[in-house]
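A single protein chain has been removed from this complex, and every other one stays in its place.
Now for subunit A:
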Amino acid sequence: MTEKAEDRKPLLSKKIDKFFTGLADAWNFVRRFFKEVFVPPYEFKEVIHQCYRIGVESLPLIALTGFIVGIVFTNQSRPSLANFGATSWLPSLISIAVVRAMGPLVTALIAAGKVGSSIGAEIGSMKVTEQIDAMEVSATNPFKFLVVTRVLATTFMIPVLVMFTDFVALMGSFLSVSANENVSIITFFVEVFGAISFLDIISSVLKALLFGFTIGIVGCYKGYNSSKGTEGVGRAANAAVVMAMFLIFIEELLVLQIVNAIRAF
(Lines give C-alpha, C1' and ligand atoms only; values in the text may rest on other atoms or scores of the structure.)
Protein backbone atom coordinates (compact mmCIF):
# COMPACT_ATOMS: atom_id res chain seq x y z
CA MET A 1 0.00 0.00 0.00
CA THR A 2 1.20 3.49 -0.78
CA GLU A 3 1.65 6.00 2.02
CA LYS A 4 -1.48 8.11 2.42
CA ALA A 5 -1.34 11.93 2.65
CA GLU A 6 -3.12 11.87 6.01
CA ASP A 7 -0.47 9.54 7.47
CA ARG A 8 2.45 11.79 6.64
CA LYS A 9 3.94 13.98 9.34
CA PRO A 10 3.50 17.72 8.64
CA LEU A 11 6.61 19.29 7.13
CA LEU A 12 6.33 22.60 9.01
CA SER A 13 3.12 22.74 10.99
CA LYS A 14 -0.38 21.50 10.25
CA LYS A 15 -1.67 25.02 9.52
CA ILE A 16 1.17 25.97 7.18
CA ASP A 17 0.96 22.61 5.41
CA LYS A 18 -2.77 23.07 5.02
CA PHE A 19 -2.28 26.55 3.56
CA PHE A 20 0.20 25.35 0.93
CA THR A 21 -1.88 22.26 0.14
CA GLY A 22 -4.88 24.54 -0.39
CA LEU A 23 -2.81 26.79 -2.64
CA ALA A 24 -1.66 23.80 -4.69
CA ASP A 25 -5.25 22.54 -4.93
CA ALA A 26 -6.46 25.93 -6.16
CA TRP A 27 -3.61 26.10 -8.70
CA ASN A 28 -4.47 22.62 -9.99
CA PHE A 29 -8.12 23.66 -10.26
CA VAL A 30 -7.19 26.70 -12.40
CA ARG A 31 -4.86 24.56 -14.52
CA ARG A 32 -7.62 22.01 -15.03
CA PHE A 33 -9.94 24.80 -16.20
CA PHE A 34 -7.47 25.90 -18.89
CA LYS A 35 -6.93 22.28 -19.90
CA GLU A 36 -10.64 21.50 -20.19
CA VAL A 37 -11.79 24.74 -21.79
CA PHE A 38 -10.16 23.97 -25.15
CA VAL A 39 -11.02 20.27 -25.30
CA PRO A 40 -14.32 19.14 -26.92
CA PRO A 41 -17.16 18.49 -26.31
CA TYR A 42 -18.11 22.15 -25.83
CA GLU A 43 -21.17 22.94 -23.74
CA PHE A 44 -22.32 25.99 -25.75
CA LYS A 45 -25.95 25.69 -24.72
CA GLU A 46 -25.06 25.67 -21.02
CA VAL A 47 -22.66 28.63 -21.47
CA ILE A 48 -25.50 30.65 -23.06
CA HIS A 49 -27.84 29.59 -20.25
CA GLN A 50 -25.30 30.67 -17.60
CA CYS A 51 -24.64 33.97 -19.46
CA TYR A 52 -28.36 34.67 -19.25
CA ARG A 53 -28.50 33.81 -15.54
CA ILE A 54 -25.38 35.77 -14.66
CA GLY A 55 -25.84 38.68 -17.05
CA VAL A 56 -29.51 39.36 -17.54
CA GLU A 57 -30.64 38.41 -14.05
CA SER A 58 -28.01 40.70 -12.49
CA LEU A 59 -29.03 43.73 -14.57
CA PRO A 60 -31.63 45.28 -12.21
CA LEU A 61 -29.30 45.18 -9.19
CA ILE A 62 -26.31 46.43 -11.18
CA ALA A 63 -28.40 49.18 -12.79
CA LEU A 64 -29.73 50.45 -9.49
CA THR A 65 -26.29 50.37 -7.84
CA GLY A 66 -24.59 52.08 -10.80
CA PHE A 67 -27.23 54.80 -10.95
CA ILE A 68 -26.91 55.54 -7.23
CA VAL A 69 -23.10 55.54 -7.42
CA GLY A 70 -23.26 58.10 -10.26
CA ILE A 71 -25.56 60.45 -8.34
CA VAL A 72 -23.79 60.09 -4.99
CA PHE A 73 -20.29 60.52 -6.41
CA THR A 74 -21.36 63.62 -8.34
CA ASN A 75 -23.08 65.15 -5.31
CA GLN A 76 -20.08 64.41 -3.07
CA SER A 77 -17.58 65.86 -5.54
CA ARG A 78 -19.49 69.05 -6.33
CA PRO A 79 -18.71 71.03 -3.10
CA SER A 80 -14.95 70.45 -3.40
CA LEU A 81 -14.92 71.55 -7.04
CA ALA A 82 -17.25 74.47 -6.28
CA ASN A 83 -14.66 75.85 -3.84
CA PHE A 84 -12.36 76.37 -6.83
CA GLY A 85 -15.19 77.39 -9.16
CA ALA A 86 -14.50 74.25 -11.16
CA THR A 87 -17.89 72.53 -11.24
CA SER A 88 -17.62 72.43 -15.05
CA TRP A 89 -14.99 69.72 -14.51
CA LEU A 90 -17.56 67.43 -12.93
CA PRO A 91 -18.32 65.39 -16.10
CA SER A 92 -14.58 64.79 -16.71
CA LEU A 93 -13.95 63.88 -13.09
CA ILE A 94 -16.90 61.49 -12.92
CA SER A 95 -16.02 59.97 -16.28
CA ILE A 96 -12.43 59.20 -15.22
CA ALA A 97 -13.52 57.85 -11.84
CA VAL A 98 -16.32 55.69 -13.24
CA VAL A 99 -14.56 54.27 -16.30
CA ARG A 100 -11.14 53.74 -14.74
CA ALA A 101 -12.08 52.43 -11.32
CA MET A 102 -15.59 52.60 -9.95
CA GLY A 103 -17.47 50.91 -12.79
CA PRO A 104 -15.38 47.72 -12.83
CA LEU A 105 -14.91 47.66 -9.07
CA VAL A 106 -18.54 48.26 -8.08
CA THR A 107 -19.80 45.78 -10.69
CA ALA A 108 -17.29 43.13 -9.62
CA LEU A 109 -18.10 43.54 -5.93
CA ILE A 110 -21.85 43.34 -6.54
CA ALA A 111 -21.36 40.33 -8.83
CA ALA A 112 -19.07 38.64 -6.30
CA GLY A 113 -21.88 38.93 -3.77
CA LYS A 114 -24.72 37.92 -6.03
CA VAL A 115 -23.18 35.60 -8.61
CA GLY A 116 -20.17 34.24 -6.68
CA SER A 117 -22.25 33.18 -3.70
CA SER A 118 -24.90 31.62 -5.92
CA ILE A 119 -22.30 29.61 -7.86
CA GLY A 120 -20.61 28.50 -4.61
CA ALA A 121 -23.90 27.46 -3.03
CA GLU A 122 -25.28 25.77 -6.14
CA ILE A 123 -22.20 23.67 -6.88
CA GLY A 124 -21.67 23.03 -3.17
CA SER A 125 -25.18 21.70 -2.77
CA MET A 126 -24.77 19.56 -5.90
CA LYS A 127 -21.60 18.15 -4.38
CA VAL A 128 -23.10 17.23 -1.00
CA THR A 129 -26.25 15.72 -2.55
CA GLU A 130 -24.15 13.55 -4.91
CA GLN A 131 -25.47 15.27 -8.05
CA ILE A 132 -21.89 15.76 -9.25
CA ASP A 133 -21.21 12.05 -8.73
CA ALA A 134 -24.42 11.27 -10.62
CA MET A 135 -23.16 13.34 -13.53
CA GLU A 136 -19.84 11.55 -13.44
CA VAL A 137 -21.34 8.06 -13.44
CA SER A 138 -23.50 8.98 -16.42
CA ALA A 139 -20.23 9.57 -18.33
CA THR A 140 -20.58 13.37 -18.32
CA ASN A 141 -17.60 15.44 -17.27
CA PRO A 142 -19.03 17.52 -14.37
CA PHE A 143 -16.05 19.87 -14.39
CA LYS A 144 -16.71 20.80 -17.98
CA PHE A 145 -20.48 21.08 -17.54
CA LEU A 146 -20.50 22.95 -14.24
CA VAL A 147 -17.17 24.75 -13.85
CA VAL A 148 -16.01 25.61 -17.37
CA THR A 149 -19.44 26.94 -18.40
CA ARG A 150 -19.86 29.12 -15.32
CA VAL A 151 -16.34 30.55 -15.42
CA LEU A 152 -16.71 31.38 -19.14
CA ALA A 153 -20.07 32.99 -18.46
CA THR A 154 -18.75 35.22 -15.66
CA THR A 155 -15.64 36.08 -17.69
CA PHE A 156 -17.74 37.20 -20.67
CA MET A 157 -20.63 38.80 -18.82
CA ILE A 158 -18.82 40.92 -16.23
CA PRO A 159 -17.28 43.19 -18.94
CA VAL A 160 -20.76 43.63 -20.44
CA LEU A 161 -22.17 44.45 -17.01
CA VAL A 162 -19.29 46.88 -16.39
CA MET A 163 -20.10 48.78 -19.60
CA PHE A 164 -23.73 48.87 -18.56
CA THR A 165 -22.80 50.11 -15.06
CA ASP A 166 -20.56 52.80 -16.58
CA PHE A 167 -23.42 54.01 -18.76
CA VAL A 168 -26.01 54.00 -15.97
CA ALA A 169 -23.61 55.68 -13.51
CA LEU A 170 -22.89 58.43 -16.06
CA MET A 171 -26.62 58.87 -16.62
CA GLY A 172 -27.10 59.21 -12.87
CA SER A 173 -24.29 61.71 -12.80
CA PHE A 174 -25.84 63.65 -15.69
CA LEU A 175 -29.13 63.80 -13.81
CA SER A 176 -27.37 65.33 -10.81
CA VAL A 177 -25.29 67.70 -12.96
CA SER A 178 -28.24 68.88 -15.03
CA ALA A 179 -30.29 69.50 -11.88
CA ASN A 180 -27.66 71.92 -10.56
CA GLU A 181 -25.85 73.25 -13.61
CA ASN A 182 -27.21 74.24 -16.98
CA VAL A 183 -25.64 71.44 -19.05
CA SER A 184 -27.16 69.57 -22.01
CA ILE A 185 -26.73 65.83 -22.41
CA ILE A 186 -24.59 66.33 -25.53
CA THR A 187 -22.22 68.72 -23.76
CA PHE A 188 -22.06 66.34 -20.80
CA PHE A 189 -21.08 63.35 -22.93
CA VAL A 190 -18.63 65.39 -25.04
CA GLU A 191 -16.88 66.25 -21.76
CA VAL A 192 -17.11 62.63 -20.59
CA PHE A 193 -15.53 61.12 -23.70
CA GLY A 194 -12.98 63.92 -23.95
CA ALA A 195 -11.57 63.00 -20.57
CA ILE A 196 -10.98 59.29 -21.15
CA SER A 197 -8.47 57.64 -23.42
CA PHE A 198 -8.40 54.38 -25.36
CA LEU A 199 -6.10 52.93 -22.68
CA ASP A 200 -8.74 53.70 -20.03
CA ILE A 201 -11.38 51.71 -21.91
CA ILE A 202 -9.07 48.81 -22.76
CA SER A 203 -7.75 48.57 -19.21
CA SER A 204 -11.31 48.70 -17.87
CA VAL A 205 -12.41 45.84 -20.13
CA LEU A 206 -9.32 43.75 -19.34
CA LYS A 207 -9.83 44.36 -15.65
CA ALA A 208 -13.47 43.32 -15.97
CA LEU A 209 -12.42 40.10 -17.75
CA LEU A 210 -10.01 39.36 -14.92
CA PHE A 211 -12.63 40.13 -12.25
CA GLY A 212 -15.18 37.96 -14.04
CA PHE A 213 -12.76 35.05 -14.25
CA THR A 214 -11.91 35.47 -10.55
CA ILE A 215 -15.57 35.50 -9.45
CA GLY A 216 -16.34 32.40 -11.52
CA ILE A 217 -13.29 30.33 -10.64
CA VAL A 218 -13.41 31.15 -6.91
CA GLY A 219 -17.15 30.37 -6.69
CA CYS A 220 -16.70 27.08 -8.55
CA TYR A 221 -13.59 26.09 -6.57
CA LYS A 222 -15.23 26.71 -3.22
CA GLY A 223 -18.42 24.91 -4.27
CA TYR A 224 -16.63 21.98 -5.88
CA ASN A 225 -14.55 21.40 -2.76
CA SER A 226 -17.30 21.85 -0.20
CA SER A 227 -18.00 19.11 2.30
CA LYS A 228 -19.72 18.50 5.64
CA GLY A 229 -23.31 18.69 4.39
CA THR A 230 -25.46 21.80 4.46
CA GLU A 231 -23.04 23.58 6.79
CA GLY A 232 -20.36 23.11 4.13
CA VAL A 233 -22.62 24.63 1.47
CA GLY A 234 -23.10 27.76 3.57
CA ARG A 235 -19.37 27.96 4.16
CA ALA A 236 -18.64 27.51 0.46
CA ALA A 237 -21.00 30.34 -0.50
CA ASN A 238 -19.54 32.62 2.15
CA ALA A 239 -15.92 31.77 1.29
CA ALA A 240 -16.64 32.31 -2.41
CA VAL A 241 -17.73 35.90 -1.74
CA VAL A 242 -14.98 36.77 0.76
CA MET A 243 -12.16 35.26 -1.31
CA ALA A 244 -13.41 36.77 -4.59
CA MET A 245 -13.70 40.25 -3.05
CA PHE A 246 -10.24 39.99 -1.53
CA LEU A 247 -8.71 38.92 -4.85
CA ILE A 248 -10.60 41.63 -6.76
CA PHE A 249 -9.03 44.35 -4.60
CA ILE A 250 -5.56 42.83 -5.04
CA GLU A 251 -6.08 42.61 -8.80
CA GLU A 252 -7.34 46.21 -8.91
CA LEU A 253 -4.16 47.34 -7.21
CA LEU A 254 -1.90 45.33 -9.53
CA VAL A 255 -3.67 46.38 -12.72
CA LEU A 256 -3.56 50.01 -11.60
CA GLN A 257 0.23 49.79 -11.17
CA ILE A 258 0.63 48.18 -14.60
CA VAL A 259 -1.63 50.73 -16.34
CA ASN A 260 0.13 53.63 -14.63
CA ALA A 261 3.47 52.23 -15.75
CA ILE A 262 2.17 51.98 -19.34
CA ARG A 263 0.77 55.52 -19.11
CA ALA A 264 4.13 56.86 -17.88
CA PHE A 265 5.95 54.99 -20.64
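Here is the rule we use: a residue touches a chain if its C-beta (ideal position, glycine included) is under 8 Å from a C-beta of that chain, and two chains touch if they have at least 3 such contacts; residues count from 1.
The rule we apply is simple: contacts and distances are computed from a predicted model.
K.L.:
Name the absent chain as its UniProt record does, using one of the following: "Ferredoxin", "Cytochrome c oxidase subunit 4", "ATP-binding cassette domain-containing protein" or "Isoquinoline 1-oxidoreductase, alpha subunit".
P.N.:
According to UniProt, the chain not displayed is called "ATP-binding cassette domain-containing protein".
K.L.:
Which residue from A:28, A:129, A:184 or A:227 sits in contact with the chain not drawn here?
P.N.:
Of all options in A:28, A:129, A:184 or A:227, contact with the hidden chain holds for A:129.
K.L.:
Give the residue, chosen from A:76, A:138 or A:182, that touches the chain omitted from the document.
P.N.:
Candidates A:76, A:138 or A:182; residue touching the omitted chain: A:138.
K.L.:
When the complex is taken as a whole, what residues of subunit A touch the one chain not shown?
P.N.:
Interface with the chain not displayed, on the subunit A side: 1-2, 4, 6-7, 122, 125-126, 129-131, 133-140.
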